[in-house]
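Only a part of the assembly is drawn; its chains keep their places, and the rest are absent.
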Amino acid sequence: MSKGSDEIVYGLKRDYLEKISSKGTRIDGRSAIEYRPIVITPNYVIRAEGSADVKLGKTRVLVGVKMEPGEPFPDTPNQGVLTTNAELIPMASPTFEAGPPNEDSIELARVVDRSIRESKMIDLEKLVITPGEKVWIVYVDIHVLDYDGNLIDASQFGAVAALLNTTVPGSRYGMEDFPLPINHVPVITTFAKIGKQLFVDPSLEEEEVSSARLSIATDENGNIVAMQKGLSGSFTQEEVYSAIDKSIEIGKDIRKRLFGR
Amino acid sequence: MGMQSDIKLIDENGLRIDGRKPDELRPIKIEVGVLNRADGSAYIEWGGNKILAAVYGPREAFPKHTQNPSRAIVNARYNMAAFSVDERKRPGPDRRAVEISKVISEALEASIFVEQFPRTSIDVYIEVLQADAGTRIAGLTAASVALADAGIPMKDLVVGCAAGKVDGKIVLDLNKEEDNYGEADLPLAIIPRTQEIVLMQMDGNMTREEVREAIEMAKKAALFISNLQKEALRAKYEKGEIQKTEENSNEGVNKGE
């Protein structure tokens, strides 16, 4: 979104960042595969069935999980329903506008959703109340509070942390409470391409000069469960393979460090 | 107001369901400058409420036809996160949020020197992350601090509190049960320096004497909360000075240029 900024300053910044990145250096001193500090506060919102406040550097995302009984999809009568939504509220950035989800927030929600869905993180079959009629709907709401880059990873970590802390509120509906049944723990790692280099966890100023983005979700078996390439630049095959290998390693580390799994 | 219930909201000792005395506030905590992108920001915990406020502006009002050639327009947007309440709230503004955004905008504008910034908008975003009763006043109180943090020139920091009627008694700062099952609620906001009223709503049923008592009680509490606002701003600037020094010294080390 360089449009609004001064084109000349932007050009100088890009030149500078491309120059240092060609040596593998980042403006904040991190290594190419180093995340900014991550601080997760689970159960931040006690009214939610599960929640997590995520600070990833200066990016901040709050994810809440609500659960309500509802109808299953006709083609999966014996499964609960997962629905993921992201709000890029104007509080978080001067470039975000109020209004219904746009392509950015929809992509964000769908990429996070796929990592959860395709890894089969939640055991949806244990969320049936009356087969074919009534199941638990799992609402994952991503509320972006402060945007300093890499919303995908921050949101996905938040969603995972919130789901891991979610209690199904059965008692509210005359049943019993129970912890949300979890099978797997997916982790997304996002790479930005600046010049010819790939860097994980891009900050906003890195995003602004990057040509392409690659997000890879892995599970605890080191399998790939979702990928999403973004922006109008391109990747070579080798870059993709290298990013995949790194994402498996980084995923393991993040999974252990943040989620103890 | 006034859903029926058998809940006794005030006990034989005159204490409320959460143990407070009639004129006792819930705990309030205010932090300043909690967000990075916004021009100004504040966070408030007020009882069970957790609310963020952020300010952008003055910036060119968009679209152009909304610009006022003689002053800034103040747009507050009150929004509840989907997970902030017991039953999930569908994202996007409902009618209640639209009305609250309007009365907050008007109350804030009452204190801002809008003539200094023609053709601009001052955008105030209030996000209720966790809702107890009294979110509009808590949000407004935080928003005012965020405006100060953004350096917007104001007569004074707008501040508010609610009072109401519960089990036949006038009480301060209703909590959720009191709001649901009580008899009246009167949110109020003032400009402390002049004690002028810039926001007032009321619903329920009170005699005129009870209304006066409630207004008095809310005003007194607002003046107290006004000090919390100012302390929070002071704390930020003191901490800010220290941090800035630290950051400067770090810069050379980390950026590895």
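We just call them A and B in the order they show up, numbering each chain from 1.
By our rule, a contact is a pair of C-beta atoms (placed from the backbone, for glycine too) under 8 Å apart; a residue touches a chain by one contact, two chains touch by 3 or more.
Keep in mind it's a predicted model, so treat the numbers as computed, not measured.
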Unique chains shown once each; full-complex copy numbers are A x3, B x3
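Heads up, the rule we're going with is that only the chains that are shown with their structure count from here on.
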Once you find the CA centre of chain A and the CA centre of chain B, what distance in Å lies between them? 31
Within their complex, chain B touches chain A through residues 35-38, 48, 50, 52, 54, 56, 59, 77, 79, 81-88, 91-92, 123, 125, 127, 129-131, 254-257
The chain A residues in contact with chain B across the complex are 20, 25, 27-29, 44-48, 51, 58, 60, 62, 64-66, 68, 85, 87, 89-94, 98, 100-101, 139, 141, 143, 145-148
